[in-house]
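Structure in structure tokens, see below.
Just one protein chain is left out here, and the rest sit where they should.
Take a look at chain A:
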Amino acid sequence: MREITLSQAVNEAIAEEMRRDASVFLMGEDVAEAGTPFKVLSGLVEEFGTERVIDTPISEPGFVGLAVGAAMTGARPIVDLMFGDFIYLVMDQLCNQAAKQHYMSGGKLTVPMVLRTNMGATRRSAAQHSQSLQALVAHIPGLKVAMPSSAYEAKGLMKTAIRDNNPVVIFEDKLMYQDKAPVPEEEYLIPFGVANVKRQGTDITLIGTSSMVQVAEKAAEILALEGISAEVIDPRTMVPLDEATLLESVKKTSRAIVIDEGHQSYGVTAEIASRLNEKAFYHLDAPVLRMGAMDVPVPFSPALEDLTVPTPEQVAANARKLCAGELIHAA
């Protein structure tokens, strides 16, 4: 199968959906000729024109608000938010407006829009361009949240997001745009709420999101050399969450570590770990462990920044201890 980058996969997904459905359009800062700073949308304006690939002013609340209104009245906008950190600017439009319309109207209004943005540290971008804010969005009922972990996932999830009748936020990892993966030429969609068991195992379940799937896979390789069999699962969408697959795995392995790049406190990892504790307690041989980014603003210095994000070695070390029956946070 051909291999393409995550960036190309996103681009293809959007192009295919724009060809298929005339109500889909794109807008954001520098999306047209520039194709975004990461070049993810390059070339789309040439095919679809500036009517459907719209460069906006630097007005994040404004153009996200426009997307909400366009979506409520019959269009299917895809909004490009240049950096995930700018989600703070658009919280009202996303959480008070987009997320609430369907419910508040008793099911009358729908908001079929996609907000695609990014996440992830270790790009030396410092604290205002490195955040992973998926938990912030996943907290709000009415918003769906997808986190592709490869080019294949990115394409299939994006196409599903565009066809979904709800506001969907997609977080792409900035570091993964150039990562290649096999992506079929024929059309495929990845349904929301279906986790992907990336690797089968029997001793411990490693649940990773986005780039943390790779971290989990590398940890699993390290552990395999030591005779520990780790199962690796990518939930793909935080909302809806495929709890069943996660529970099934944990019931088999009896141990789990959840890894996500959002801050540790009050984060995605806390939610997943808590659900496993609530619903699989008697199957567990150890507390479910959370591994998020450190609770610090992301530092600039490479020497410091690298310390903030979970690594395969740390995941393997924790897994090793859990499997040996050691309590990691014993008082």
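The rule we apply is simple: contacts are C-beta pairs under 8 Å (C-beta built on N, C-alpha and C of every residue); 3 or more make two chains touch, one makes a residue touch a chain; residues count from 1.
Rule of thumb we're sticking to: contacts and distances are computed from a predicted model.
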{"item": "UniProt protein name of the chain not shown, from \"Peptidoglycan glycosyl transferase\", \"Pyruvate dehydrogenase E1 component alpha subunit\", \"ABC transporter permease\" or \"Segregation and condensation protein B\"", "value": "\"Pyruvate dehydrogenase E1 component alpha subunit\""}
{"item": "Residue of A:Ala15, A:Ala75, A:Ala126 or A:Met294 touching the missing chain in the full complex", "value": "A:Ala75"}
{"item": "Residue among A:Val31, A:Ala67 or A:Ile272 that touches the chain left out of view", "value": "A:Ala67"}
{"item": "Contact set of chain A toward the excluded chain (per top definition)", "value": "23, 25, 51-52, 56-57, 59, 61-75, 77, 92-93, 96-97, 101-112, 141-142, 144, 165-166"}
